[in-house]
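Below, a portion of the complex is reproduced, with chain positions unchanged.
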Amino acid sequence: MKRPLDALNKARGKNVLVVLKNGKQITGTLQALDIHLNLWLDNAELQDDDKVIKLNTLLIRGDSIVYVSAE
Amino acid sequence: MKRPLDALNKARGKNVLVVLKNGKQITGTLQALDIHLNLWLDNAELQDDDKVIKLNTLLIRGDSIVYVSAE
Amino acid sequence: MKRPLDALNKARGKNVLVVLKNGKQITGTLQALDIHLNLWLDNAELQDDDKVIKLNTLLIRGDSIVYVSAE
């Protein structure tokens, strides 16, 4: 039986889009996740209005996340 | 005795409507859920005002969800 | 000794009114509940200002709920 986190386990090493509860969006290469949905992204970039801010290696706290889209 | 999550277990493979605490609405094909109400949707689409944004494979964090409607 | 959830266990199969933390109100036939107050409603309807939106089979996440009234 499939579990929800499997959707992201398949996306390790690929680009994901993370939408945060504060309304910001982050993209990056998914390196790791855990059951709290804490995410480790590499090559991360934050979309902040018109600007793109490079964040490189990034740990996102799971409870800040609304959803994660695997491309 | 029926349990609340049974309402969604019956909806696996079917379309669901997810209403989020941030006011956004997402539709998609329910692939998997867990006891936290984390959801894996395929063919997901976000209704954002007049626009529809395709999100494809999507993991929604359970604590972002107000309710899920099975059609 | 009575427990709070007994108030809802008696209401299975009957109509309930659910008031959500986002201010919306939902009515429906209570099918199931659990200790998190996750609710499964059938024949659910959302009161959204003047409109009534039919949601049919619905899972409401317990932590979205302020109170549930059994009629």
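Note that the chains take the letters A, B and C in the order they are written out, and that residue 1 is the start of every chain.
The working rule: contacts are C-beta pairs under 8 Å (C-beta built on N, C-alpha and C of every residue); 3 or more make two chains touch, one makes a residue touch a chain.
In this text, all values refer to a predicted model and were calculated from it rather than measured experimentally.
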Q) Whole complex: how many copies, 3 being shown? A) 7
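Quick note on the criterion: only the chains that are shown with their structure count from here on.
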**Q.** Approximate Å spacing (C-alpha centroids) for the pair chain A, chain B
**A.** 18
Q: State, to the nearest whole Å, the distance from the C-alpha centre of chain A to the C-alpha centre of chain C.
A: 33
Q. Considering chain B alone, which of its residues make contact with at least two other chains?
A. 63
**Q.** chain A contact footprint on chain B (complex, rising order)
**A.** 20, 22, 24, 26, 31-34, 38-40, 44, 55-61, 63-64
**Q.** Residue ranges of chain B touching chain C (in the complex, touch as defined)
**A.** 1-8, 10-11, 17, 21, 23, 37, 62-63, 65-71
